[in-house]
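The complex appears here without one of its protein chains, the remainder shown in place.
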């Protein structure tokens, strides 16, 4: 007799996902994401975990509890047992960030074999964003709409010109692979993108994050909330608890929290001082220290005050 | 309007594979392979290729021709669009070779969490193989059955003893992770193994090969001929033509073949000589040279004689 | 002019690591780890980060601060710029766990091409461990040395017998690939193992962990404390702070901590209750709930009491 019983037939499916199979979710002004196919569900994660951990998983009687346990302790391999294939339409600029995730399978529309898609992402007058002051990589507030209006007009003219130049080259007989060289980065492309659930969650944890660029964040948010939430609802719930709402403390931070928990503010300060967090500035106050500042922000979320 | 039309619903399936879903194919004395789930089919390969190569694929009107073209020219990414998940029961010895393929997802039965599977691969009196004379890594003829009978008996006693020692340790309260340390390499394990079609074909090209060890070759052959052939019949046909029955010639070999094609045996010999293939042995004949000998074997398959 | 200045020549090296190049660190009774070669150092991580983040990294003036920032925020790619190659001798049983890490390059001693290494890991009378009561996968206390003595003797006899059977098969002409099938799992093997620093740290975070099996933990600990600590001291320091001594709280846990921080124990209990943590047991006290218990353990480390 074998360790595992025969699987139930027929092939497992997820009704809530089957309902939206092939349906495009619009993103940005002219992009979309849609599910082409998938394999597995929450039960497939549980099934894989039980073959691995055998008797050890019997104590966790319900699937939800087991899935939470796996995510909490970063037992990631069972989540690789689910796979999804999406068809996306996305500006090349966002796509550049997207395919930095190396664990997916990709087939992209080729502008060597075919004429480039005649579509660019357009930015409305109120959609221009300022450079963030604190966050070196990100965006801040919206720009003044009057300036925005001018930028939008200028963009529109420029994109029209860019397409004209591309079309002119094609008409003159220039090879497609060369004609495309001056297309704007925000020209739309399309691709099939296939990835397992573990790596998809990793992608989402980075790209749904507030530090991700708005454009790719829009795609990631649709994928997370409209697709993954339907596909594997128990995994999604656990993911939101353990990745998004979670907080993390370094060894130093944990030691300071423990000192605060024991009511020993002096000890907390001593730990901070030892680690170079508390150097007095000439102007009074502490010299700017990134780790200390990040910790203060986290303390504030816990409704606690720094002891220094 | 978008570059790709909406997919047809419902979710694509392969009837011939659905029929064997969950059914174990026996391998060796106590192992098996069975399909748990899958995603995609021949049409999914074609669909992915057409999004990539767009207009360039229109000339290849039929799917079979396109699949052959892709395999012939090693355009491998469309084959990554298909995925399969197997449940296997296999001796750890063969499993050691199996998981050297790093591109699959794996959940294996844990002998830390659970008591080891009570099963070892047994070798019958006529199944003992001699060391191959030519092939340093492989097996040759069957061993004399009389010797085989003795080896089989001795193996049986040994395996019984090994299990006794394991069980004794478990009874004495030794941790499972430690008790297992003296189990024979051929103890059975079980795993879920999930892989995409491109990487599966690569696995099969290595493990169905005559140089692979018989035990893993038995598994690979079942996977190839009983499972993949049903799942993606057009891909399988092309794979057999382009990987198994194929022949390959190096630059040197190609140049010699071209000289032979032109009827210029002297030029062929000159090329061989330049590359150090033709050094006269003291005993007469040529000094042993592996590249020359491999070429002679290939020439013979082409019903051609070496010109030297 | 280019964005990056010319690198300083000659090729970067790490003196502290050069000193131990080739030197075997003993592990277990007959295993070892030694560094064969490496590429990069702490400065290579910084260099890669600065090309990526450009002007954004100028604010972090010193290398140590930047490395800590990268590890804290899981900007992992710069750590891939360092690579190390080890030569290890390890029981196959531990090696089975080791090569589950798929991101390394491996060349293992082949028992198809060569006679198996004549060495097995032996367990001394005081080294037998009991099954852990709480941790389904792990070991607990040492076993009674009297029982241990008997187990050790029986192991020694068994391993001697196992080698005898192997040698007999080889003498009878059995193929090496088949003769090995009954070798004990704890037979030593050797391999070259090459991995980048990011993936090595991931390996160490799992395998130096107290939940890892003692045998592989011994290897991981040597690699971490004797090798990585010499090679990239700033990265190692940050790794210890952010991975080993760190603590993590889920969304639910963070919300409870925030309620406790605000002195609102009732709210903290309400959150716990909503999430099913507080069900009264018939015998009094709360029904066993894994998430609640894990949180209580973490609270205790912070010198805080649960409010329920």
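Annotations for the structure displayed:
The first chain written gets the first letter, and so on, giving A, B and C; residue counts start at 1 in each chain.
Convention: contacts are C-beta pairs under 8 Å (C-beta built on N, C-alpha and C of every residue); 3 or more make two chains touch, one makes a residue touch a chain.
Computed from a prediction, not measured in an experiment: that's the story for all the values here.
Taking the full assembly into account, the omitted chain touches A, B, C.
For the chain left out of this panel, the touching residue among A:183, A:222 or A:272 is A:183. Check C:53, C:231 or C:249 against the missing chain and you find that the one touching it is C:53. With the whole complex as reference, residues 91-93, 96, 99-100, 102-103, 106, 110, 112-113, 120-121, 123, 128-132, 136-140, 143, 147, 151, 154-155, 158-159, 161-162, 165, 168-169, 172-178, 180-187, 213 of subunit A touch the missing chain.
With the whole complex as reference, residues 53, 55-56, 59-60, 65, 68-69, 72, 136-137, 240-242, 244-252, 254-255, 257-262, 290-291, 294, 301-304 of subunit B touch the missing chain. Residues of subunit C in touch with the missing chain: 2-4, 6-13, 18, 21-22, 24, 32, 34, 36-40, 44, 47-49, 51-57, 77-78, 80-81, 83, 85, 87, 89, 105-110, 113-115, 117, 190-192, 194, 196.
Basically, only the chains that are shown with their structure count from here on.
Judged by the touch criterion defined above, the protein chains are all mutually in contact, each touching every other.
Here the chain at the heart of the shown protein, by mean C-alpha position, is C.
Look at where the CA atoms of subunit A average out and do the same for subunit B: the two points lie 37 Å apart.
Computed from the mean C-alpha positions, the centre of subunit B lies at a distance of 31 Å from the centre of subunit C. In subunit B, the residues touching two or more other chains are 106, 110, 113.
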